[in-house]
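Every protein chain but one is kept in place in this view of the complex.
And then subunit A:
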Amino acid sequence: MLMFRELEFKMAKSSTSDAQALFRSLRSAYAATPTNLKIIDLYVVYAITTAVIQVVYMGIVGSFPFNSFLAGVLSCLGTAVLAVCLRIQVNKENKEFKDLPPERAFADFVLCNLVLHLVVMNFLG
């Protein structure tokens, strides 16, 4: 809490220092999250980057087997979305899901990923 106060003091009127302060506070707040959530976040970032790489590749090479492109991008997006859902359900600060054991959440995650990849494999062509 004290750290935040200091930050607020140091905040100048210009927006860049605002942004800097913002980033710092974001980073410090984020550092407080537990490790398992950070792992999930890392996975999400990985999935999204893969999707972006695929889109860039399509932009360069052209979209000929469009179904393959679609399957690839949607599988990345799908697994990212599912990971976010897992994160929501596992997060201890989320009061709505406090009755849900994390093992059950993970099992759901695995099952849904299975279905997703089954469909993607079918669509990949």
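By our rule, contacts are C-beta pairs under 8 Å (C-beta built on N, C-alpha and C of every residue); 3 or more make two chains touch, one makes a residue touch a chain; residues count from 1.
We adopt the following convention: contacts and distances are computed from a predicted model.
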Subject >> Record-based protein name (UniProt) of the chain missing from this complex, from "Trafficking protein particle complex subunit", "dolichyl-diphosphooligosaccharide--protein glycotransferase", "Ribosomal protein L20" or "G protein-coupled receptor 89A" >> reply: "dolichyl-diphosphooligosaccharide--protein glycotransferase"
Original post:
Considering the entire assembly, which residues of subunit A contact the chain that has been omitted?
Top reply: 4, 7-8, 11, 15, 18-19, 21-22, 25-26, 29-30, 32-33, 66-67, 70-71, 74-75, 77-78, 81-82, 84-86, 88-89, 93-94, 96-97, 99-100, 104-105, 107-109, 111-112, 115-116, 119-120, 122-123
